[in-house]
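Here is the structure we will look at.
All protein chains but one are shown in place.
Chain nomenclature is as follows: A, B and C, assigned in order of appearance, with residue numbering initiated at 1 for each chain independently.
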Amino acid sequence: MKVTVKYFAVCHEMLNRSEEEMQLPEGSTVITILKRLEEEWPEIAEFYEVMQMSVNWEYATENTELTEGDEVALIPPVTGGTDV
Amino acid sequence: MKVTVKYFAVCHEMLNRSEEEMQLPEGSTVITILKRLEEEWPEIAEFYEVMQMSVNWEYATENTELTEGDEVALIPPVTGGTDV
Amino acid sequence: MFKITEQIITGAEVQQAVEAPDAGAIVLFLGTVRNNTDGRPVQHLEYEAYPPMAEKKMAEIAKEITNKWGIHHIAMMHRVGKLQIGEVSVAVAVASPHRKDGFKACKYAMNRLKQIVPIWKREVWADGEAEWVKPDAVFFEQPSEQT
Partner (left out) sequence: MFKITEQIITGAEVQQAVEAPDAGAIVLFLGTVRNNTDGRPVQHLEYEAYPPMAEKKMAEIAKEITNKWGIHHIAMMHRVGKLQIGEVSVAVAVASPHRKDGFKACKYAMNRLKQIVPIWKREVWADGEAEWVKPDAVFFEQPSEQT
């Protein structure tokens, strides 16, 4: 199955792309994507603790199951709004 | 001595005037004005409990002493702003 | 800016009055005229003020806020005369370095305004009757807060 993966802010910068399509085996979960990214960018593992994932605009866990056409995103710690 | 006395809202309405000049004996205090108004409008005594007075734009007591040229006002309970 | 005015009040003008490069948080309160009071249809409102004393008391409230929270950018406006449904009767704006203090200060300003600023409201009902509004019970229980 094919899913779209989006990268924002520091992830966008580190991976040098804002999104890509990934071909995944049936039965994949969010962790399948994380493992694949770790091969390209080993340091990402350190970030997993504070980073979140979303599937179809909803926060997800590592074990969230994926299906064809899903939109997945890596969500670094959010810092919107104002710092005051 | 001569002072100006101002009437607002319900006082303005009851006394049918928004201000007047009063000639008072030396040594008068706010209560001198209240007594004089009571002769014209006996019911005002009931309001004294909730009404306030000001002298020169500052809240005053019955015993605040007056001097020539003072601006005195009867301040009914304030209801500015919004009721929400 | 502390002002009693007969003109229409906009949020934009109180906002502009407090904007400052060192204060990243602006909290604004606008009170508007509702179409009813406790279910009774309102035709319009009338506000009367004692302008010089009202503006003086507004400035005193701002001073209290500066002393409490170190906030220096405060604006308060109140409309007088005849107000139609939906129009702004009162506006308070506070610009502060921290938003939590901004919320507290803006709320405080409104509470104090209702306690000590000499302004009076007259309700004109849809059925033609009219009356000067009496303050709620809290007012009578806490007269000391007014002085």
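As a convention for this text, a residue touches a chain if its C-beta (ideal position, glycine included) is under 8 Å from a C-beta of that chain, and two chains touch if they have at least 3 such contacts.
Note that the structure is a prediction, hence the values are computed from the model and not measured.
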{"item": "Visible contact partners (per top-of-document touch definition) of the missing chain", "value": "A, B, C"}
{"item": "Residue touching the undisplayed chain, where the options are C:I4, C:A49, C:M76 or C:M110", "value": "C:M110"}
{"item": "Sites on chain A contacted by the missing partner chain, in the whole complex", "value": "6, 8-10, 12-13, 50, 52, 54, 57-59, 73, 75-84"}
{"item": "For chain C, the residues touching the chain missing from this view", "value": "10-12, 15, 19, 21-36, 85-86, 99-100, 102-103, 106-107, 110"}
{"item": "Footprint left on chain B by the chain that the document does not show", "value": "82-84"}
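Convention: only the chains that are shown with their structure count from here on.
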{"item": "Centroid spacing, where centroids are CA-atom means, of chain A and chain B in whole angstrom", "value": "72"}
{"item": "Averaged-CA centre spacing for the pair chain C and chain A, given as whole angstrom", "value": "48"}
